[in-house]
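Removed: one protein chain of the complex. Kept in place: all other protein chains.
Chain lettering (A and B) follows the sequence in which the chains are written, and residue indices restart at 1 in each chain.
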């Protein structure tokens, strides 16, 4: 029990001007865990991802990853440590082919040596092997999502924050992405899923965390959390 | 690596052939015109390392060029230094200034860097204008040595140096394109936030590009006093350098080294002809219109129109 979690944020606080986006939030993720992070719009989910991944600087509290304090590291340094994220909208490098997109993280993780194998493996894994020489503009929405996930995980991170990877996808496509994330998790990646599609969150998460107005109001077993009165009020009140 | 040396070999052979052809014409005017064209090959490729590969606009081309030129002048006032040494020194100074400017502004959005480079040009021009040691506003004469061994005339010697520099810049550009560095540059250009989230050390890469780009411009500037024989701030800081160095890569195409080279050769040569046959104002008008036309209608430039852009190899 004394073992430290993989990721651990304590008293995390972030303000934008006078607006408190995150108010002293504690948040942890264990190795290989699947966590769902939900909350109404503007509740601070994306801010939390930003503070964890380094695109935002927290104003208070601390963030640890693998026993190391990381909240003053630059984003690329956190990536190198093994903490990655994906974005709400797919953000491929449009001037590069699918395979080259995956090459970028490998080159800068210093794993250029076996890059080809890693790329082949990742493309096979997400089901984009046939599109390896395609340009991003020629991919479908769901394929772009897969490319984003493949690029995030090709350098074998331990923790992945997925910020709404399923918005705008069809029912079957959502299933496809959930299945893909499950398989990524089986390979040992801890995943935090930020999502509005409740069906996806409940199917995926082992644990559920709820943010409302920058505060954590629930954290625990998904069924119990969803039965929580406060959580229901937060969602009904939306 | 062997592909790189094969490319370098071909570039050197092409450069030798060009130099031999210019000598065969036997007219010094060819060398004077050729120097300007080659200077623009260097400036266009140098601009493209930051502007084309990374996507950051430098409006201060003249500032970096002038830094090289005045570094040479200042050195020459202290001790008789050979021109290649002046070029290296000019490159170091311009590279460091590029690094400094980049360090101050590259954390901000790209537009602020662009405006800062405009600012840099004016601040430097003011400093030089008020610095009497290098001639100040009155300008300074640069006396060419009468005789140069092997080359015969000084202009041929300068063309040789500029040609060498052009080969180096092109080879470096190509090396960047085929390396991990170039991959990181493209990632930054396409989406800087995503690049950072993919592990690309964006600030460091941008600083490398700024320093390299500035250094090559500075090196190209060092022979300028000897080319003009009289250097004054208004000619060294002429906006035309910036317009041409931006127009040439954008017209040629910015994704690979061939774009700026093609743009500089075509536009540079055409300008020599137009300036002589019509007028320098019409010449500048044409450059400006071509620049606007290409960025609006043909964002891939000539190499895009010719179908030469070629996807990057992933192998």
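Operating definition for what follows: a residue touches a chain if its C-beta (ideal position, glycine included) is under 8 Å from a C-beta of that chain, and two chains touch if they have at least 3 such contacts.
In this text, contacts and distances are computed from a predicted model.
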Per UniProt record, name of the chain withheld from view ["Secreted protein", "Rubrerythrin", "Multiple sugar transport system permease protein" or "Amino acid/amide ABC transporter membrane protein 1 (HAAT family)"]: "Amino acid/amide ABC transporter membrane protein 1 (HAAT family)"
Among shown chains, those touching the left-out chain: B
Touch criterion as defined above, residue of B:243, B:266 or B:308 at the omitted chain: B:243
Residue in contact with the excluded chain [from B:42, B:116 or B:224]: B:116
Which of B:27, B:126 or B:179 contacts the chain that the document leaves out: B:126
On chain B, residues whose C-beta touches the chain left out of the figure: 51, 55-57, 59, 104-105, 108, 110-112, 114-116, 118-120, 122-123, 125-127, 129-130, 137, 189-190, 239, 242-243, 246-247, 250, 281-282, 284-285, 287-289, 291-292, 295-297, 299
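Operating definition for what follows: only the chains that are shown with their structure count from here on.
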Whole-Å separation of chain centres (CA-atom averages), chain A against chain B: 43
Chain B-touching residues of chain A, taken from the complex the two chains share: 53-55, 74-76, 79-80, 84-85, 87, 91-97, 99-100, 103-105, 107-109, 112, 116, 119, 132-133, 135, 151-152, 155
For the chain B and chain A complex, residues of the former touching the latter: 180, 183-184, 186-187, 189-191, 193-203, 255, 311-312, 314-315
